[in-house]
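Removed: one protein chain of the complex. Kept in place: all other protein chains.
Which chain is which? They are A, B and C, in the order written, and residues in each are numbered from 1.
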Amino acid sequence: MTDSRKPEPDAPIAERVRALEEALDAKGLVPEGFLEKRAEQAQESFDPKNGARVVARAWLDPAFRARLLADGAAASAELGFRAANSEYLVVLENTDAVHNVIVCTQCSCTAWSVIGLPPDWYKSPAYRARVVREPRALLRGMGLDLPEQVAIRVWDTSGETRFMVLPQRPAGTEGWSEERLAGIVTREALIGVARVAGTDFMNA
Amino acid sequence: MTDSRKPEPDAPIAERVRALEEALDAKGLVPEGFLEKRAEQAQESFDPKNGARVVARAWLDPAFRARLLADGAAASAELGFRAANSEYLVVLENTDAVHNVIVCTQCSCTAWSVIGLPPDWYKSPAYRARVVREPRALLRGMGLDLPEQVAIRVWDTSGETRFMVLPQRPAGTEGWSEERLAGIVTREALIGVARVAGTDFMNA
Amino acid sequence: MDGIHDLGGMSGFGAVEIERNEPVFHERWEARAFALNNLGIRILEAYNVHEYRHAVERMDPSHYLAASYYERWFTGVATLLVEKGVVTRDELEARAGGRFPLARPAAEVKPIRVTPGAQPRFAAGDRVRVRDVHPAGHTRAPRYVRGRRGVVLRASRAFELPDLAGHALAAHLEQTYHVEFEARELWTDAAESRETVVVDLWESYLEPVG
Partner (left out) sequence: MDGIHDLGGMSGFGAVEIERNEPVFHERWEARAFALNNLGIRILEAYNVHEYRHAVERMDPSHYLAASYYERWFTGVATLLVEKGVVTRDELEARAGGRFPLARPAAEVKPIRVTPGAQPRFAAGDRVRVRDVHPAGHTRAPRYVRGRRGVVLRASRAFELPDLAGHALAAHLEQTYHVEFEARELWTDAAESRETVVVDLWESYLEPVG
């Protein structure tokens, strides 16, 4: 087969998934309800709202913030967010001088327990290819225009450490409750492609 | 647009080609018969039989062989095979010690006037990727099993020089005419992914 | 392997757009594919997560780029379940009613027995260089840092060496490091200013810089 002579088309992906599921089921290898339960679990427990709550707590509680920066997994576990494999979680603190942003160039690893399953843009070849090479231009294109004097540190999740960005608390949020603060922290801010804006919005 | 949400499908390639042709034609930019004539010319004048004749002559005429190795374009022109842009053609002589093979890793350049327009396998990403990294294994997979003691020299057509391999004349062809010899030299041998076998075959 | 998955630094891609209110799964089959990997690793114990990553890497480059994330994910899972003999490709094609693309076979990788020396070998602030190697099998040292010099930010934890675990070979625990590279060291003339990339690397990927 050469590149210009096309083979017959693949079975549609939904059919292929069904086929594997049925083949395994026919051999009695799928515990009843396992697939449904696991998919539900994923949607419930891997939620960027978890990371948002961690961030809000860190903004309000300096002692928690210190613990979080020292041991991200242990501090997140205080709020009930535990990774399956006692993950090593490193929290990256954004400051006026340094902006952190996370990628996984070789696949699409993320800290599921606090950031959730990664969004499509994070998994796209374009993001994976560009953010390590031209982060400033890429972030600008995504709507985050960082001043030249802010250094950018890109973290490639090439090993087993997982990362989460601790964004800067926006001005104008003095006196807000932890819940209200958590409501403005987006998944994009936890990855580092957005700042947190000091206005409430529906986090649907 | 992200990598998993598919845009609407492209217009079929044949329709796209027709569309461009018609758009240019509507503007009066296509001289009558130009496209037909050019396509015909390509099929007639860019023919590996040209290179085969050059090789056969070199096998029979030591003086021609010397001129060919010194200046491939000039020697080929003696037989009437001229490149459009007074191409710089370097002829690579296979010996018992060194086997030469040609590729263009970045596009698919070839010496059209003697090798012809490149075949699909030469243009395939697989060939372009693999031959500079694992030539021996690749050639073995293509049916050319070179002894370990034969060095392989891979030529990447990254510049404007064009290359043609001068294969070894096979045993058992003593006394053959130039025409008969030319008949056993394949395009694959001119590129270096095959040896010339000492048996006639239909070069359809 | 120097596969298509190793995308860091490749030019030619376009804009990255964020989908508003993106659901966790866009289609039902994505959720099923997600769960099937969990089944393969945790319930069937047919393979480990490193083998899964490598199976995705072994997809045909054209299929890899054309496929969505969960299609890549699923192709890795299906490939391993076929390779491990849990199901056959024939049975999958029969049930799917059509062609069922899988990843290409893995290269042969030899087991290595390592008696780890005193670890960690490097400490924060040490200058290191990523070994300039081209492994045929699974590795997690991206090409864009190979041969490049960086500075250790921190000795992280020890994890199984993926170069072995990715081929179902006994893998020792090995120290990892967060190593920071200046953009100019990675991209020379093309570098933007005031930028660094931190890459998480196993100890055996690194050598000291004198």
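FYI, contacts are C-beta pairs under 8 Å (C-beta built on N, C-alpha and C of every residue); 3 or more make two chains touch, one makes a residue touch a chain.
Remember, predicted model here, so these are calculated numbers, not experimental data.
Trainee: Of the residues B:Ala58, B:Val91 or B:Leu138, which one touches the chain left out of the display?
Mentor: Within the whole complex, the residue contacting the unshown chain is B:Leu138.
Trainee: So one chain is hidden, and I want to know which residue out of C:Met10, C:Ala33, C:Ala46 or C:Val82 touches that hidden chain in the complete assembly.
Mentor: In the full complex, the listed residue that touches the missing chain is C:Met10.
Trainee: Considering the whole complex, which of C:Val49, C:Ala66 or C:Leu169 touches the chain not shown?
Mentor: If we include the chain that is not displayed, C:Ala66 is the one touching it.
Trainee: Tell me where the left-out chain touches chain C, residue by residue.
Mentor: Chain C touches the chain not shown through residues 1-4, 9-14, 57-62, 64-66, 104, 132-136, 147, 187-190.
Trainee: Could you list which residues of chain B touch the chain missing from the display?
Mentor: Residues of chain B in contact with the hidden chain: 3, 7-24, 27, 29-31, 34-36, 38-39, 42-43, 46, 88, 90, 103, 105-108, 116-121, 123-130, 132-138, 141-142, 148-161, 188, 193, 204.
Just so it is clear, only the chains that are shown with their structure count from here on.
Trainee: Just give me the whole-number Å value for how far the CA centre of chain A lies from that of chain B.
Mentor: The mean C-alpha positions of chain A and chain B differ by 50 Å.
Trainee: Please tell me the distance, in whole Å, between the geometric centres of chain B and chain C computed from their C-alpha atoms.
Mentor: 38
Trainee: State, to the nearest whole Å, the distance from the C-alpha centre of chain A to the C-alpha centre of chain C.
Mentor: Chain centres of chain A and chain C, defined by C-alpha means, are spaced 17 Å apart.
Trainee: Enumerate the residues of chain B that touch no fewer than two other chains.
Mentor: Touching at least two other chains: 2-5, 125.
Trainee: Taking each residue of chain C in turn, which ones touch at least two of the other chains?
Mentor: In chain C, residues 14-17, 19, 62, 68-69, 71 touch at least two other chains, as defined above.
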